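Below: one structure, written as structure tokens.
All protein chains but one are shown at their positions in the complex.
The block that comes next holds subunit A.
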Amino acid sequence: MPGQISFLHAADLHLDSPFKGLARVPEAIFKEIQESTFIALNRLANTAIDKQVDFVLLVGDLFDNEKQSLKAQIRLRDVFKKLKHHHINVYLSYGNHDYRNGNKYPIEYPENVFIFPDETIRHFTYEKNGQKQAAIYGFSYENRAVHENKAKQFTINDDTVPFHIAMLHGSLRSNTEHDVYAPFHLTDLSSKGVDYWALGHIHKRAVLSEKPPIVYPGNIQGRNRKESGEKGCYHVVLSKSGAKLSFVPLHALRFNTITKDISQCKQPHELETVIRNTIIDRSIPEAQLITLYLTSTNPVHWQWETDGLIDDLTELINESLSQQTKWVYIYQCRLNSTRNGIDKSMEEQGQHFVGELMRHTANVSIQPFVKDLYQHREARKYLERMQDHEEESIKKEAQQYLIRELLHNGGESQ
């Protein structure tokens, strides 16, 4: 249609970068996981072709320099070639993970790919039928980090072009969850007169503003527990009357975190049924990697966990469910014991051993305890430094373990 342009907006492809928090998975699933980012990429291309968009915007972090594989870029190139075949342009900027100077492989992309070459904000003009249709602004990370406010540097310099689109890989200054790069305030963006702000860097999909659209499309394939749910890109149609956005899922498999109270399960087979029913969600069309949090007030479940029964159950369920095409795999299962009143009372109970344990636990640092392993000459090469929250969580778990052993299992077993 005249007077409008359409494009796909995607970011943070993180092609071929390994998933986080996935320990042991069956070989077949491992293969699928490995391939998932590429499948999502292909879906992106196919979507672009199906929807006959004018171009595709890729706002940084297409791959990870630190875990860079040649395969990632080769596949990327192949997809670009495919898009070229369908006369679809690609505008791409590099982000903090695929910053230019860290790229090991000089892969040449076809000429339908327009790359912002450096940290200076530049623009490409998209022309259709000899008519200027859109100006696309952006910059690429040359090095690992950009700390200045790049948003402020964007300026529209050709008023004759009907649409102005800006690509920015960075985060809100206020966002502290992630490393803050190219920080900006929303007002920095909304005041520029840009028709569409294509953001990248944050993996969680978010529309920061409707007018003008300021959008994080999120990444195209979840890669850890936190990146759960649907992942994909935005299909945007810009016209004089405004922007129409629709989200297109691209993910090959999805992460899902499920919490389930199992207090009522008295027998292991009941638990199995409950877990099965919980994780099989027919409305989800893709394969799933599941983090399962079980909560229970029933002490018998702690016993089960100690006896490895819950692990066995998980394994059993995995075995049967991971065989199907639309597999479901529980890669993490934790039992959260909420001991109503007990923990509290124990703490309050000044003279109890358990109380003593709790008091002690609250104040102690576990670093000296775990240094045997975490400082181990060989092990530490592969172990990340323990985060504070991790430390807390370990501590808590240890404490729970002890309480369970001391009071419940121990008491009962006498």
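In this text, a residue touches a chain if its C-beta (ideal position, glycine included) is under 8 Å from a C-beta of that chain, and two chains touch if they have at least 3 such contacts; residues count from 1.
Note that in this section contacts and distances are computed from a predicted model.
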{"item": "From \"YhaN AAA domain-containing protein\", \"Multiple sugar transport system permease protein\", \"TolA-binding protein\" or \"Stage 0 sporulation protein A homolog\", the hidden chain's UniProt protein name", "value": "\"YhaN AAA domain-containing protein\""}
{"item": "Of A:Ala28, A:Leu70 or A:Ile280, the one touching the omitted chain in the full complex", "value": "A:Leu70"}
{"item": "Touch residues of subunit A, complete complex, unshown partner", "value": "16, 18-25, 30, 33-34, 67, 69-72, 74, 104-106, 340-342, 344-346, 348-354, 356-357, 360-361, 364, 366, 368-370, 372-374, 376, 378-379, 381-384, 386, 390, 394-395, 397-399, 401-402, 405-408, 410-414"}
